[in-house]
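Comments concern the structure below.
One protein chain is absent from this view; the other protein chains keep their places.
Note that the chains are named A, B, C and D in the order they appear, and that numbering of residues resets to 1 at the start of each chain.
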Amino acid sequence: MTALLEIEEYRLAFDSFDGSAAVLDGIDLTIEAGSTLGIVGESGCGKSVLARSLLGLNPSPPARVASGQIRFEGRDLLTLRPAAMRALRGRRIAMIFQDPASYLNPVLSIATQMEDAIRGQDAAAGGAVRARRAARAHAHSLLGSVGLPDPARLLASYPHQLSGGMRQRVLIAMALAGDPTLLVADEPTTALDVTVQAQVLALIAELVRDRGLTLMLISHDLGVIAAACARIVVMYAGTVVEDAPTRALLEHPLHPYAQGLIAAVPDLDRPEITPRGIPGSIPSLLSPPSGCRFHPRCDRATARCAAEKPLLRELLPGRRVACHHATP
Amino acid sequence: MPQTTRRAVLLGGAALALAPTAGFTFERDGAKKVMVFSGNQAVPVLDPHMRYDWSTRMIQQSVYDGLLKYVGSPPQIVPWLAESYDTSPDGLTYTFHLAANAKFHDGSPVDAEAVRFSFERALKMNAGIAWMLKDFLKPEKIVAVDARTVRFTLEAAFSPFISYVPWWYIVNPALVKANEVDGDLGRKWMTENGAGSGPFKLRRFDGNALIHLDTAPGYWKGWPMGEEKRLGGVIYRIIRESAPRKAALQRREVDIITNITPDDIGQLERLPGVKIENHPGFTTFGIKFNTKEGPTADVNLRKAIAYAFDYDSLITIHNGAATLMTSPFPASMAGHIDVPNIPRKDLAKAREYLSRSAYPNGGIELEYVHVQGLEDPRRIGLALLDSLRALNISVNIVGQPWTTMVSRGSKPDTAPNMTSIYVTPVGTDPDTVAYQYHRESWGLYYGMSHYDNPEVWQMISTARAETDTARRMALYAEIQRRIVDDQPEIFGMVANRLWSMRDYVKGFAFSPVRFTGEVDLYPMWIEG
Amino acid sequence: MILPRRLRLAIFLLTRSFASMLGIVLVTVILGLALLGPVIVPYPDHVAGGIDLANKLQSPSAAHWFGTDEVGHDILTRVIIGARLSLLVGIGITLAAAAIGVPLGILAGLVGGPVREAIMRLTDLFLSVPGLVLAIALVAALGPGIVNAMIALILVWWPGYVRLADSKALSIRAEPYIEAARVAGAPTFRILWRHVLPNSLSPLIVKMSMDVGQAILAVASLGFLGLGAKPPTPEWGAMISIARGYLPEWWWYAVYPGAFIYAAVLGFNLLGDGLRDILDPRSHRG
Amino acid sequence: MDRGLTLYLARRIGLAGLMLFGLICLTFVISNVAPSDPAALAAGPDAGRSQIEQARREYGLDKPLPEQFLRYVGDLAQGEFGRSIATGRSVGTDLLRYLPATLELCILAMLIGVLVGVPLGVLSAVLKDGPIDHVTRIFAVSGIAMPPFWFGLLLQLAFATGLGWLPTSGRLSVMTLPPDPITGLMLVDAVLRGQWDVFREGLSYIILPAIVLSFPCLASILRVNRGEMVETLRADYITAARAHGVTPWRMICVHALRNAMLPTLAIIGLRWGWMMSSTVLVETVFDWPGIGLYAVSSAIAGDFKPVMGVTLIVGLNFMIASLIVDLLYGVLDPRLREG
């Protein structure tokens, strides 16, 4: 397998009046072509910012890239000119978002929005821009491919007339407009009800399987990630703390934070196990803790943890962890 | 100033085109030139029996003819529709003999019936000019003796009668009757339409913006400058503010303007090709005291104020274009005398009078009311305020709408302490001024003083019925002296009347009996 | 701890924006002139109406920086004293309108039902006639004068505050913390006083700052139409109204008072904009 | 038209009628607190007492106030605004004569306001915090802070008196006949009649007052549009559109602007109402023969019937404008179109 996307030492800061927040602090990760990777972490750990970095969607200012590389198919995305980035968006890397209600333009019909996306892809490809009629036909078939019944009526409707699940399917269809290689899904089911969430996750799994997509799924819900991804990256406060195959991580987490996270999730099937919280709260990124960013909340923390930032090291084959105390 | 192109109306006014861009041309109507006159005041109602003010009467005088007409300075009454008239010795009967060739714009003759009809209409409508004659003339006492003779029989001898007749314009009865709605005597239609025999006829009427008059072809009275030179028409254009009006003259968009401020004179005089007409006026300005109620009921206070007032400021405010009054009558009024002891600024006297009043140390505030929006009375108010500081009297300057002011002045207990009032006598007869001081004038705008002196009232009544001119004039001299003694007002000044025009405008004839700004358009033409 | 940060943030936001700084400078200058006016004017006598006809309509010079008017008043003197008047009038109108409108609006928004319906209909009625026309009608009826102009403007101004306070009260009423207070058993008046009013304050302050400017402009407009201050009161709009007759030769007479109106209104509007950036960074309605 | 819309319209119109009645009461009360004597005005300057009394009877001013009010309402119901006391003319006729001039001025000013304000707002939002944005913002506040009457005088000084490029005031030069009315709007009529020189001349007269009148409106539109655009450009669906590769031009002009136009529309409606009242100042400065000038000159003369008439017209205009804005909102915002 070849690496489709390689992120190296990626640091991103957000500048504000109160100072500069190191939102991403040296991210290192790789996604192989055709694989499914889940990124899990609590709010503010930087997972969405990371996803947006892939498409250059972080507004700048305040976002400021401090260092690092994001290589996609060998090209560094961080140094791409805006036009080149536009050409990439949707055609190579597509994205689906958290709240389908707010990511669809309320005053434009589904047809207009899809046609614009399709024609925008054509323009970015540099070839002929197809006519609206042709674009609409394409939109029609895309909607069908995400399992939406009666695409013709759907195209004529407006976002508010659709249910949450339908909106998310429409957004997925739009993401497929440019026939992308990498699909970045940023909390795609968080705003949906649990029954619909299951349907959408199934759809994503089906698309990954049928189209050979590479998937990067971001969620705060370990259950969602576990259901959809073969490999999981755990993030905490702008750093990657653990990177492991799904089953291995769930059964035998190595990083204390990953352990805490798994222990905090109540298990419907095992109510006798009381979930345990992790003491303390997520640190402010304006003045992050020294050394290991997790050390103030970690019961195994030592003086070294406060002083020295642990490197993400390969502790077992295919498993990386960033902890001074982690043992196989 | 860049020369601007002028617009011209080509034959008939149907087709419009831009004039050649080089130089300028006059407004033209066919081969004839059109004179453009600009003033500030609208002409809401054209009906000559409905209302009058300077702008309205200027247009009325152009569209209609009267039996007689005022011309010249000093004003004289000359025959017009009436070639002559006779007066009976008792002063009760007037017989007018009409010109043979006079005809209305529709070609019908101006006959005795038209005259009778017009006077009757004016009296019935009881508006505008009606007040002048209504107490002395009943409609049924007007008789068309034959086609060219009309006889008026008055209820009582009334010496000023003839002096009012020029303002009673003759309307075309056929047209009026044809346009009568619900017995309104044609009032609605006459608001914006002409039915006259005058030198001009109406072409376009938009009373708030522009009135376009065409010269009446073959005007029965002929043209003083000759058919060759006569105008093709006149446009009265309303420009409310003085600055744009001046600019329009400067740019030759208009040929003659009025309502210019004294401060403008210097500026306009320096403009090449512009001349000023500056004439002593007929309109008196006075500050009327409330002689019945409040502090000013005290004649000593009134005298004190009259002596404290800085009369020179009146002249300065008008840049010299004004004359102080030397009597309640304007100087060009028949019977006017210079009253010897009329007050002038004399602080010693002022203080002396003040000490005799109820307010020996001042310390009061008096209200000074002027018509809102009028600039000169406001400035005079400031001068008054400045003058009275010497007496420790403060002045509250209030601008009010005309209606409010008049309404307040109608009763002594609401009349302001001091009110600034302009009065233009409508005729040359001294009675028109004298009668302001009569009991009957109380509460009217010129009677705001509520002047109370029965002896003077008696003299006024006697004088208006007196047919012997010498005796009348003697009475009026005495009336003037008595009024000055009672000081019902500060006798102010008579402001000059000002027009500014391009030097190619000819035939301008000043007559003080017309209102401020009003021009007799008939004798005027454009040369060059 | 917290106040300094907020203060620092406020200063940062203000100093970063040229427009806000300009607003502060202009308002400070107008305030300064209003406070020091009677002390610093070169011809204090010209305020009360002392006239000097010999020196009328002088062009700007060392003796009269802004020239003189048609009765010889020093225009600089009158313009400075005019600042005091305009400021008093502007603040007076705004405060009075807010004092009428805000309680009514909060009451309407909080109580709802027929009370709100009645209050809002009355408000709509006044808002359905654009202010200036109504004010003109009112002043024409009451008679010109600065006090009448103020009364007229207060009458047309208060409904704006009802609207604002009502909408704030409505949105705050939906906040969970209001529900929390109700659950705690808080009576309506307490909710109004402790929660609704303090949380409505920011937009109110912004609106009031801008309204001071707009009220100054409105009074000047009435003055210009001859319906405002009476002579010899030095009111900017009335000065321009008179000065109009002296254009174009005596241009300074109209230009200086107008420039002061412009500067004052601009100042209060920019200040309001700046305050909005500080107090309510997301809102930006015109 | 479906039943819901009909019901809604009926309710709105009913409400507007109620407001109109309130307005009539308001204006009537205002006109009667005045201490002036309208009859004196009606009778003319030199009128004697009997003439004043006759005028009082003629105008029904001797009747008790409630009766006068009922008569006024009755007249209004027949589209009759009463007679001007000062001139005796029908206020309705006068309004019909002056309203087209005001409408023409307002329409042109609104066109300027929208055509300049909206693009500037978009530009300013796209270039947020750049130099153009800063200049535009000061410009926008200036529009609101600039006294219209003073601005008008300055423009007159510069372009009419100083440079001599444009006429100072009025609607047409004295010798030009306005085209025969078709719509009543002179410029439109000139075009319809093919009188291009009249059109050009009319344009030279209308342009300065229209600019002055449009300035505050332009500024408001600019401010609101800029603010909404800034907000919209931050919205999630714009991020999504970018991610989907929608072209920037289309994203700004369609995706963002369509959303930003909704509040902009509201301010346009509001400003249209205000504009009618600003004409009071602008028409006074430029001697524009519209209802604003009519109202001011009548107010100063103490003649209330015209003032009441203009107030009603302006109020009615405002109500119609807000109704139209509400309906347009529904057209532009699909969320409001159906349940």
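The rule we apply is simple: contacts are C-beta pairs under 8 Å (C-beta built on N, C-alpha and C of every residue); 3 or more make two chains touch, one makes a residue touch a chain.
One rule holds in what follows: contacts and distances are computed from a predicted model.
Looking at the choices "Peptide/nickel transport system ATP-binding protein", "Hydrogenase expression/formation protein HypE", "Aminomethyltransferase" or "Dihydroorotate oxidase", the name in the UniProt record of the chain not drawn here is "Peptide/nickel transport system ATP-binding protein". Within the full complex, the residue among C:A34, C:V89, C:I106 or C:A181 touching the omitted chain is C:A181. Considering D:D75, D:D133, D:D236 or D:D326, the position touching the chain not shown turns out to be D:D326 (whole complex). Of the candidate positions A:G46, A:G68, A:P100 or A:G165, contact with the hidden chain is made by A:G165.
The missing chain lies against chain A, touching residues 42-43, 163-166, 193-199, 201-202, 220-224, 226-228, 250, 260-269, 271, 274-279, 281-282.
By the touch rule set out above, chain C reaches the unshown chain at residues 2, 175-177, 179-187, 190, 194-195, 198-199.
Note that only the chains that are shown with their structure count from here on.
Distance from each chain's C-alpha mean to the overall C-alpha mean is smallest for D. Should one ask which of B-C and B-D has more C-beta pairs in contact, the pair is B-D.
Chain B and chain C have Cα centroids lying 45 Å from one another.
Centroids built from CA atoms put chain D at 38 Å from chain B. Shared interface positions of chain D, defined as residues touching 2 or more other chains, are 34-35, 156, 161, 284-285, 299-300, 302. Multi-chain contact residues, meaning those touching two or more other chains, occur in chain B at positions 241, 243, 247, 372-373, 400-401, 404.
Residues 52, 55, 57, 59, 86, 89-91, 94-95, 97, 99, 102-109, 112-113, 116-117, 119-121, 123-124, 158, 160-161, 171, 174-175, 177-178 of chain A are the ones that touch chain D when the two sit in their complex. Against chain D, the residues of chain B that register as touching in their complex are 1-2, 4, 6-9, 13, 16-18, 27, 34, 36, 42, 44-45, 50-53, 126-128, 130-132, 187, 191, 204, 206-210, 212, 235, 237-241, 243-244, 247-248, 251, 253-254, 372-373, 400-404, 406-408, 410, 426, 440, 443-445.
Every residue of chain C that touches chain B in the complex is listed here, in rising order: 49-51, 53-54, 56-57, 70-71, 140, 143-145, 226, 230-232, 242, 244-250.
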